[in-house]
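Complex shown without one protein chain; remaining protein chains in place.
On to subunit A.
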Amino acid sequence: MSDTQEIMLVDAEQQQAGESQDLKNYVASVDAPIALKYIAAGRIAQSVVSVLVREISEQRLSNVFDICAVGNYLVEEECGKIFKNVEEKGVANPTCVDVNNCIWGYSPVERENAYVLTNGDIAKISLGVHIDGYSSLVTHTLVVLPTVPVLEQTAPTTGVVADVVCATHLATEAVVTLLGTTLQHAGTPSGFFGARKVNGLRIKEVVENVAKAFKVKILPGSQVRRIKRFLVGQDTVHEVDVKGYAWGALSIEEATDDPEEGDLKKLIDSEAAPELGEAWVVDLAMCSFSGLQADLNPRNEFQVSRRTIKPHRALKPTIFTRDYSKSLSMKLKSARGVLTEIDNRKSVFPFHLSALETEGAPLGVAALVKMGILSPATVFTVQGAPGTPVSSRTRTTVLLAPSVKYGGELVRLSGGEIAPSWVHSEYEITDAEILELLDEKRAGVRVRNIGAVELEVPALEGEEEDAAMEIE
């Protein structure tokens, strides 16, 4: 661990006080306070995800309801400890655990009917943290092997599961490095990788090459895009100047195969290059492919059709986002109460139904959804004609931070340093460019991973953890 990395791992509170001289050197840039908030959010996200991964691997948490509850609790708890003068902070994305072919939005409200993880499941743990609107989103794919503790695992998981996990992980790493080439890096001039410019289309090419190598398909809704303060791609906000690339459309809800139909496609600018000081989210989801041509997107053979993604039949949405473009006065009392609570206490980010304290909140929420004031996050699953496909998803947030010392460095706010599950795919990447992006040197790009800190898990099952916060 390098000395620079240690600086990054100083406790967020300490960072806020600005005591460390090295830290001062680091943050002596225009966006220093903003970078601090991003890093603080990233650290919390990292910490919570690693706690959850560990708890699941060590078989202490298996019920999805518990996982989500612990995740949300920890995020709120940790956010409460830092940046006391910042009002808006907390959950940027409620904890979801999507299992197997489920790809987005499963976060049950009842413990009784919630899914319990079993051997061989692919669980995608998603969460997001924001401090003053500066958010870090993370999704980690975990192959659950409850019977075998991770460290005693003797053989890797193989097969289709290994293919999708490998593909998403490697594609994400490659894209992260590619984004880093925007900054000053060894060899080629900044903004270029190889002889070509880095932009949304280049990212698309890299991702699709990885997917092709592992014979998996990209799911609609995957995106690599720039995020801004308070704007992380909520369904309710239609931004106009979004950089990056999105497969399908900006959101799964709006995704369509027909370019004429989906005007939103035009909203993302694939030509624009990433710039210093921006934060980007790399959100890639892939699934196994049955081989049926009809399941493919007619315009992009590396992407499955929108028709393969269907809302879950039984699961109702539990995550909602307020649509601030609509304001109507509601007749139902609980609806009015919910609306007031959201406007006063919740922010512009998605929130979980259980986070509402208003009496009769579900009823009010239903009324608000009907009026379009709340936008529900539908639980989506991938459906294939012969058999159920397996899906994997990796999401990571990076900050193209300006740095005095190095003229800019890529800070991987979340998603780095958490080891993927041990899998072994029979395929491998042969493309030299992508291999260069993935190797140890990372094509000369300086990458800093924000590490996790140890968190105290709330005593759900009578377990005691060490409360000490220590640097990893």
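Simple rule for what comes next: a residue touches a chain if its C-beta (ideal position, glycine included) is under 8 Å from a C-beta of that chain, and two chains touch if they have at least 3 such contacts; residues count from 1.
What we mean here is this: contacts and distances are computed from a predicted model.
**Student:** Unshown chain, UniProt name, "C2H2 type zinc-finger-domain-containing protein", "DNA replication complex GINS protein PSF3", "Ras-related protein RABG1" or "tRNA-splicing endonuclease subunit Sen2"?
**Tutor:** The correct option from "C2H2 type zinc-finger-domain-containing protein", "DNA replication complex GINS protein PSF3", "Ras-related protein RABG1" or "tRNA-splicing endonuclease subunit Sen2" is "C2H2 type zinc-finger-domain-containing protein", the UniProt name of the unshown chain.
**Student:** With respect to the chain omitted from the figure, which of A:A32, A:V237, A:A272 or A:L363 is a touching residue?
**Tutor:** For the chain that is not drawn, the touching residue is A:V237.
**Student:** Counting contacts across the full complex, list the positions on subunit A that touch the omitted chain.
**Tutor:** Against the left-out chain, subunit A lists 87-88, 132-133, 228-231, 234, 236-240, 267, 324-328, 343, 347-349, 372.
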